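Each remark here refers to the structure printed beneath this line.
Note that one protein chain of the assembly has been removed; the remaining protein chains are unaltered in position.
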């Protein structure tokens, strides 16, 4: 086996989006030597795509706002399935995290009196989203990136080396979390540029790799979103939580086909945009579910008054949580009232002067003008649902972000589950990254400090196995290494496209029992074929090879989604079943956990041995677990009448 | 929906050498150059190296040169070309090539490190910052930068003169200095750091001859030259070439 470069660090952060960078900053500030690994260039993370804002109850625009209200909105949005302690920490700490960004140089849009301006968003009772036009994610990433550079400058002054305590390994991909017995020992990865392998040994690893959207065909997610962190955690022995909840953002572009899925920010609706069907009707009024009836306007007049006088009017139904709006759009299109390209119309042109649109939604204006030749100040946009976010993820401890069952493994951001329950509110993602990114970095640093005396060891066998696994696509064609030939080599791009089509069609926004079973079978077939995914060329910056390696992750995660979705026989948030259309209170306190069926086998044969081709058994085992009851003082924040709609009888009377 | 076969020339190779290779590839309605590159990957050359992320002009990864002009591949629609036109795609030509369309943009990250970070004001804690919108407007424009490095690529100071890379930070990072110097609460001056002077002395502002190519290629439409570089030059003049100011500072120092 080739000699693999080994380095020692205290904390390794996988992923350099908002959560990863925030974790790295925290770990480094708490004294841990920290390495950050990211698939793309530093500063290009998917977080830059976040547009709307960071939800934080600072109360700058409406003084009525506070963490309790934010907590309530988050729980409602997640249909009470949220890991309530996370929702509480999130609501409490978000303002501090936003203010801190300012001390690192962030420049948010301002209120008249010079404080951070906040905007309305779906599901948030008050204007709550700190924002910068419609490029808040970019501001967040840039600020964190520059904070990291600031820390590196500090280290340079002290040690003469910018990277002595905090180093970014850009364009590197981690394929395995390595272990020493039960605990984490480091990571194995390759450098895209050269194709060389490397091992970073560290007692603590923070996974912050984002989501899984690239398993779906129509998605707002970038190529990096292949569920790497989810798969890494699974393979390391940690369970994934509630993977059936996938958020479809209601408004993605639908035309032209090459940009289908690209996000149209929710701020378009928050700032006054309305949804209409082909008959010109504002259809959202017909889709307000019972649990939200008294919170949303019943007439267009009332809805329109709300923008100026939110205290005396109810909000427009366009601002319902995302799952509701996505379903409504889906239903309209199905009923034949869609737009020419299979979406509905989102209109700001008749609602605001052109100048205001250009000022408040500059990148949307830009995006439609450049990509679709549509002037949004003059005509309506065509939009439809697009896969946007996965609520499910690595099951973590609420306070420390530590993954369950694997000491030394932490997870934060989209890759972590629980915080958003069954549906995430817009704006809660960026604040989630900051709050739990910091907590993950903090606890990882603390954990690593505790292991300083007896650092875990990573044996060569594991490294060799990981290297062999990573190299397999090059030998797939010749059937080397004792692999059964089993068929012709497969093109990884074709496999990926089939996977995306499968997930989109069979485990998409509306789900049916038979289709999901079909999906599981197809996944089994793809899994078998993926073992023959072969690549041409050499290891230096070879995208075909990278994709072949990512396929493992997408297949694992897709199976989790399909299996969990099949199991949950109700509709809740980001999980809608045609055959079980209603929310079922009995499911309120049930978590579904995915674990690897054969962790030992997975270590040596990542394709899962026999299970790889068996659609019934698959690689994933599902278990149910009852959630911890919500703390009484938090429950007391809600009206009894509301709780009745969500909680089962026995929960109410406890 | 209509599709056609387009002729492409794509540079393939690495640091050792390479050249333009010809391809014929299908193009559909509404597609951008990046779609075509992806189609090439999926159907003809699976190992064609290219950087990309968001495909929506927000991350600045897919920078390349299309028909000799620095552009984002995801924001260059195929409809801007004639159907019988050969579209040439090459990597950025100001940076060392790694493979195919991927270049080593490490220069930019090295320069980013040389610009002293934001200096928070003394005595103001988190949550106590008060800034007026009109005071943050200017810096906000510069913070729209997606770091695609097209301006760094097109700037002839380094594109045509490798040796200037030592002394010259490039438009992106001079703009970063302007951003910080215009930040209403940046306390660099109180901390003894004169950003205006360092722009000239340490980051090579004088190399800029304001020929505006950075502004021309900026996919975010940031008016880099007019709003960042020239104001920064004027600020440097305040420090270094204004006799009255110079005299004043001499007298004050006594």
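Per-chain numbering from 1; labels A and B assigned in written order.
Here is the rule we use: a residue touches a chain if its C-beta (ideal position, glycine included) is under 8 Å from a C-beta of that chain, and two chains touch if they have at least 3 such contacts.
The criterion applied here is as follows: contacts and distances are computed from a predicted model.
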Protein name, per the UniProt record, of whichever chain is missing from view ("Oligopeptide transport system permease protein OppB", "ABC transporter ATP-binding protein", "Sarcosine oxidase subunit delta" or "Integral membrane protein"): "Integral membrane protein"
Omitted-chain contact residue, chosen from B:157, B:199 or B:224: B:157
Which residue of B:41, B:90 or B:152 touches the chain not shown here: B:90
Residues of subunit B (touch criterion as defined above) contacting the omitted chain: 11, 13, 15, 17-20, 65, 67-70, 85, 88, 90-91, 93-97, 103-106, 109-110, 132, 134-135, 153-154, 156-157, 159-166, 182, 184, 204, 206-213, 216-217, 223, 226, 230-231, 233-238, 240-242
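One rule holds for everything that comes next: only the chains that are shown with their structure count from here on.
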Intercentroid distance (Cα basis), subunit B paired with subunit A, Å: 29
Subunit A to subunit B touching residues, read off their complex: 40-44, 46, 48-49, 58, 95-96, 99-100, 102-105, 107, 109-110, 113-115, 132-133, 135, 138-139, 142, 146-147, 149-150, 152-153, 156, 162, 193, 222-224, 255-259, 262-263, 363, 366-367, 370-372, 491-494, 497, 535-538, 540-545
Parts of subunit B lying in touch with subunit A, wherever the complex brings them together: 14, 28-32, 35, 41-43, 46-61, 75, 77, 98-100, 102, 104-105, 109, 112-113, 116-118, 120, 124-127, 129-133, 136, 139-140, 143-147, 180, 183, 186, 221
